[in-house]
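Only one protein chain is missing; all other protein chains are in place.
Each chain gets a letter, A, B, C, D and E, in the order it is written, and its residues are counted from 1.
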Amino acid sequence: MFTKYVEEYEMGELWRSRGRTITETDIILFAGLSGDWHPLHTDQEFAKETMFQQRIAHGTLILSVATGLIQMDPNVVVAFYGIDHLRFTAPTFIGDTVHVEMEVTDVLSREDGKGVLTVRQQVKKQSGETVIVGTIRVLLNSRKEGAPL
Amino acid sequence: MFTKYVEEYEMGELWRSRGRTITETDIILFAGLSGDWHPLHTDQEFAKETMFQQRIAHGTLILSVATGLIQMDPNVVVAFYGIDHLRFTAPTFIGDTVHVEMEVTDVLSREDGKGVLTVRQQVKKQSGETVIVGTIRVLLNSRKEGAPL
Amino acid sequence: MFTKYVEEYEMGELWRSRGRTITETDIILFAGLSGDWHPLHTDQEFAKETMFQQRIAHGTLILSVATGLIQMDPNVVVAFYGIDHLRFTAPTFIGDTVHVEMEVTDVLSREDGKGVLTVRQQVKKQSGETVIVGTIRVLLNSRKEGAPL
Amino acid sequence: MFTKYVEEYEMGELWRSRGRTITETDIILFAGLSGDWHPLHTDQEFAKETMFQQRIAHGTLILSVATGLIQMDPNVVVAFYGIDHLRFTAPTFIGDTVHVEMEVTDVLSREDGKGVLTVRQQVKKQSGETVIVGTIRVLLNSRKEGAPL
Amino acid sequence: MFTKYVEEYEMGELWRSRGRTITETDIILFAGLSGDWHPLHTDQEFAKETMFQQRIAHGTLILSVATGLIQMDPNVVVAFYGIDHLRFTAPTFIGDTVHVEMEVTDVLSREDGKGVLTVRQQVKKQSGETVIVGTIRVLLNSRKEGAPL
Partner (left out) sequence: MFTKYVEEYEMGELWRSRGRTITETDIILFAGLSGDWHPLHTDQEFAKETMFQQRIAHGTLILSVATGLIQMDPNVVVAFYGIDHLRFTAPTFIGDTVHVEMEVTDVLSREDGKGVLTVRQQVKKQSGETVIVGTIRVLLNSRKEGAPL
């Protein structure tokens, strides 16, 4: 999805990623890697008593998984540099399958052969429910600067 | 740090977390878990030719590590629900040690026994350089609703 | 729980940790990290024929998880240095949720600004059954030596 | 199984390894380590629509697990150096338990104190179905060269 | 690389993947996942006394990493089903960066809307040295059967 030079994007362009099932393993691995062992993610007995009635995935796990679902061409992407107005809008449960949908909301070419692409990102479940919505800013090469693809 | 009822916070309050050294292992584990294998993180030969001259950690890895460095009391924290104006301002290299600094920028009590705490979060390296800056919103219990601590 | 200077503990003091659900993932990760692939932990067909009728967690996995469930203040804890009379008293199955209960059984201040805290540790399941019982010895700072908390 | 000097093997010798249950965790860990996130392994919704109707393990995961199920004596095994005519003949599902069966098909002593052992390797499930069949070549020490066992 | 319908390949076509640096972490994770703890991979003191003078990566780790370096379109790839004449020709050390080179050696369309693509695969290091060479067989959809790309 971040596979084209900055000037090749158009306002309103849409993409959709492949899906990935969120497993108990992902939650355990993310608790271990992040160090966030909140019992809502790691204690089944505690989670049963909450409004969710079961363990839920960490919001930042789903955000991290989303970055991996996006195709990125190393010749094009200079940096993933900003997140704005991001909201975790619904829980992701063990067994849910998420994918990413994106829409180009701004394209800004710069004098230095690079440009900023702004996209509205939604992470959705198999049911269509949105679990994360936010704006992502990425610095991309422009064709005149980058190596030919 | 998210260990008090919402009404017990004051504007301008500051905290500082313990530190954590970011290792090559963390980067490999995060590439595997997120699925983001961009060669800037995973190909030493590629990384040598970039402006960084070495592999760098994923921005979302550092963001995830930051959530684990924050102490959270499960009786108090209802949900981590938003990120605003977040910028990745400098690279984190293998061997850098990061910690989190936070400042309360808004406290909003609600009618339903909960409230929104807004903090400006900075992730800094041992050198004092800021690698992430952004605003985090958390939903907390108020004392009248929550279990006594 | 190991968050106070040694002279601040009293004989008979009790604590209880948060819980953690033991998952299939934890067993696989521990088999991989320890190198202990005994089929009672990793072969479902073998385990079905044993008295347990299913796979069980490694005893040392539960012992390791217990150390992570205990809160430790780095300014106070000098070393975790001994284990005595430890017995694995019941199996932990996939899906069991364990927590740690501790009782102070000895406090010994030393001349060198440190002291030995001895606790009787029990790891229990959600059913109340004890899976590990033993005595743990920890070297702690005394107030006169340590940094002010 | 690769625990004897090369001249101690006979044509037609057979062994059978212990078993290991393939878990969802193994598939997630292997996707992360290999970087192969094909949705047949990692997207439950996608997998439901295929002929398998569920996620399946990566063939190279099962091949890797097979190498770990074989006992190897470090004083004997010089190198695992070749794979021939290997076919992935059936899918391995989450919860299947696999073991390895081997038959010696060639023994070749060399002048340099080493020799090549060729075995036909089958990886089978609890049902007896073969999931991988192939020929493995290993370089072993001969008794005159190696340290006494 | 496995991103086109079977009839779109031509004999002699070449591709080259991105690179990936093999780290100590990869070796530890693979030892844990495969269960293969041969001291040549995991004991530095043992490895120092061998002809390699240091620890080396498992051959099946490099083979697994190679499958992840190949781009696969899930709409095209039906199955990775065979390995022939594969040889591990040189050791991969910690810090080496590997990539995959492939050449189409056979294309066989079948009556059932699928076809077999045979490629000669080489895994090479940054120095150009080949560490694995072998033949890989993949079952692909043909355009008439598959969904439009």
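Here, a residue touches a chain if its C-beta (ideal position, glycine included) is under 8 Å from a C-beta of that chain, and two chains touch if they have at least 3 such contacts.
What you are looking at is a predicted structure, and each value in this text was computed from that prediction instead of being measured.
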Seminar exercise, completed: The chain left out of view makes contact with A, B, C, E
Exercise. Which of B:G19, B:P74 or B:G113 touches the chain that is not shown?
Worked result: B:G19
For this session: Considering the whole complex rather than only what is displayed, give the residues of chain B touching the chain that is not shown.
Result: 18-21, 23-26, 29, 68, 95, 97, 126
Seminar exercise, completed: Touch rule applied to chain E and the missing chain gives residues 24-25, 28-29, 32, 37, 39, 42-46, 55
Problem set entry | Chain not shown, touching residues in chain A | 29, 31-33, 35, 37
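Definition applied: only the chains that are shown with their structure count from here on.
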Problem set entry | Contact-graph separation of chain B and chain D, given in steps at minimum | 1
Exercise. For C-D, which listed pair, B-D, A-B or A-C, repeats its interface with over half of the contact pairs the same?
Worked result: A-C
Problem set entry | Rounded Å distance, chain B centre to chain E centre (Cα mean) | 37
For this session: Give, as an integer number of Å, the spacing between the C-alpha centres of chain C and chain B.
Result: 28
Exercise. How far is the middle of chain D from the middle of chain E, if each middle is the mean of its Cα atoms, in Å?
Worked result: 16
Problem set entry | Shared-contact residues (touching 2 or more other chains) in chain A | 18, 20, 24-26, 29, 39, 46, 68, 74
